[in-house]
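Working notes, beginning with the structure itself.
Just one protein chain is left out here, and the rest sit where they should.
Let's turn to subunit A:
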Amino acid sequence: MVEKELTVKMETGLQARPAAKFVQEANRFSADVFLEKEGKRVNAKSIMGVMSLAIGSNEVIKLQADGPDAQQALDSLVSFIEEE
C-alpha cells in the first residue's frame, strides 16, 4: 500500500468535470484507490464518493493505493491533482 498527502493546486478545486476526469483516471488502474479528506475516506473510483467530499482549492487530501499497479496509479493521480 502506498499513500501520499498533498495539497490541491487546481484553482477551481474538484468541481464536477475535473472530478469526473479524476475518477476516469483512477479507473484506468486495477489497484484500489482511496481518497481521504478530514478523516472521510472514499473510493477514488466512485464519482459520487469523490464529489461528496467537495474538495476545494488549497485543501489537503490523502491518496492511498493498494494493488499491483498502486505506485503508477498514485503517481498519475498525484500529478493530475497537482498540475491542473
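By definition in this document, a contact is a pair of C-beta atoms (placed from the backbone, for glycine too) under 8 Å apart; a residue touches a chain by one contact, two chains touch by 3 or more; residues count from 1.
Here is the rule we go by: contacts and distances are computed from a predicted model.
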Identity of the absent chain, which is to be given by its UniProt protein name, from "3-isopropylmalate dehydratase small subunit", "Ribosomal protein L11 methyltransferase", "proton-translocating NAD(P)(+) transhydrogenase" or "HPr kinase/phosphorylase": "HPr kinase/phosphorylase"
Out of A:47, A:61 or A:78, the sole contact with the unshown chain comes from A:47
Residues belonging to subunit A that touch the chain removed from view: 27, 39-43, 45-49, 51-52, 54
